[in-house]
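Take a look at the structure set out below.
As you look at this complex, bear in mind that one protein chain is not there, while each of the others sits in place.
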Amino acid sequence: MNLILLIDILGTVAFAISGVLTAINKRLDPFGILIIAFVAAIGGGTLRDILIDAPIAWMRDLTYVYVIFGTTILTVIFRKRLNYIRRSLFLFDTIGIALYTIVGVEKGIAAGFSPIICISLGTITACFGGVIRDILCNEIPIIFRKEIYATACILGASAYFLLLQTPLSTDIIVIISGSIVMTVRLLAVYFNLSLPTIYTKEELE
Amino acid sequence: MNLILLIDILGTVAFAISGVLTAINKRLDPFGILIIAFVAAIGGGTLRDILIDAPIAWMRDLTYVYVIFGTTILTVIFRKRLNYIRRSLFLFDTIGIALYTIVGVEKGIAAGFSPIICISLGTITACFGGVIRDILCNEIPIIFRKEIYATACILGASAYFLLLQTPLSTDIIVIISGSIVMTVRLLAVYFNLSLPTIYTKEELE
Partner (left out) sequence: MNLILLIDILGTVAFAISGVLTAINKRLDPFGILIIAFVAAIGGGTLRDILIDAPIAWMRDLTYVYVIFGTTILTVIFRKRLNYIRRSLFLFDTIGIALYTIVGVEKGIAAGFSPIICISLGTITACFGGVIRDILCNEIPIIFRKEIYATACILGASAYFLLLQTPLSTDIIVIISGSIVMTVRLLAVYFNLSLPTIYTKEELE
């Protein structure tokens, strides 16, 4: 329980930092930076909760608000030293998407949706904070362009449903499918993999 | 019943193709293409259902998901031959907005909204998938700029309410108002009509 809460908070921190860095890159003012940090951290879960008509998590539990607020201030202050913790950041983010994917899948199951929709909800939870972050900063969302990011979430979420057919306990299923998200993401970054391009040379000129 | 389902699916296909083509034009990766296809096809209905607080159609009926998925794959593969079916595509799209407009109007009526709001809901259902598609691709939505598209939906939806005052049966009203959407759209494209400009020559320089 405490471990999951800790991971959830580390994921929120990682997503909020990604928002702060994107906003700083666009030279937004302090209010703009704060909003982008929030959106990056809670946008995916908010969209999920609107789609399944559930109460929105961060509006009922202020932990997220405090964590994002604190993260934003610290990130702005120490932004020049972030290079030193770039690897930790990437690790938090990777753990974060794994956890958010599982949370989204399980909320979908609890609301009675079919596996395909639950996989979508997991992917939305993990990825759409970043999509809204990029839209607000007037960029085409980065995950639509060049990274194996959503794909890792889709694979992990699909594994969750395959494993549900086995006699494994839910805890084990969560750990395995979360690990799949993380492994795919880590391998993709390590080996610099992208989704196969569909474009011919001509089209890319 | 079967005819309406068929038209609905053809409309979904047409909207999904529009999404794929927009995404390819922006050189998105396969995941990005799939998301834009989905958003183009179900974005308008989703926004409508959120506004009227109804369950979201595609999350309960997977037909749409399969159709969009299949359409995306086929469109990516055969994208260079799409010129040959450009006219069919345009026809599906035109039938699609007519149908989506009527669906939106009827959902609004069922939820007890006033005619003006129902006309808005019909127009949102038909047009906002394209709006969200363009936003995600970092473009000003095309229907805000130069086409008689939403106007056709507004006219057809308004006709629906005028005809409700007559003794005509609902089936007939649906057919007439849907035909109005299609006719206005076809005439607009055929004669290359736009909404009258409000800008003086000076302003456009």
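As written, the chain order gives the labels A and B, with residue 1 at the start of each chain.
Keep this in mind: contacts are C-beta pairs under 8 Å (C-beta built on N, C-alpha and C of every residue); 3 or more make two chains touch, one makes a residue touch a chain.
Not measured: the values here are computed from a predicted model.
**Q** Check the options A:D29, A:D171 or A:E202 and report the residue that touches the missing chain.
**A** Hidden-chain contact among the options goes to A:D29.
**Q** Just to verify: which one of B:F69, B:F90 or B:F113 makes contact with the chain not shown?
**A** With B:F69, B:F90 or B:F113 as choices, the missing chain is touched by B:F113.
**Q** With respect to the chain omitted from the figure, which of A:I9, A:I56 or A:L74 is a touching residue?
**A** Missing-chain contact among the listed residues: A:I56.
**Q** Among B:M59, B:A126 or B:A150, which one touches the chain that has been omitted from the display?
**A** Touches the omitted chain: B:A150.
**Q** Residue-wise, where is chain A in contact with the chain that is not depicted?
**A** Here the touching residues of chain A are 23-24, 26-33, 35-36, 46, 50, 53, 55-56, 59, 62, 65, 76, 135-138.
**Q** Could I get the residues of chain B that touch the absent chain, sorted low to high?
**A** Interface residues of chain B facing the absent chain: 50-53, 113-114, 116-117, 131, 135, 138-141, 143-146, 150-151, 194-199, 203-204.
Operating definition for what follows: only the chains that are shown with their structure count from here on.
**Q** Tell me the rotation angle, 0 to 180 degrees, that brings the C-alpha atoms of chain A onto chain B, to the nearest 5.
**A** To map chain A onto chain B, rotate by about 120 degrees.
**Q** Which whole number of Å gives the spacing of the CA centres of chain A and chain B?
**A** 31
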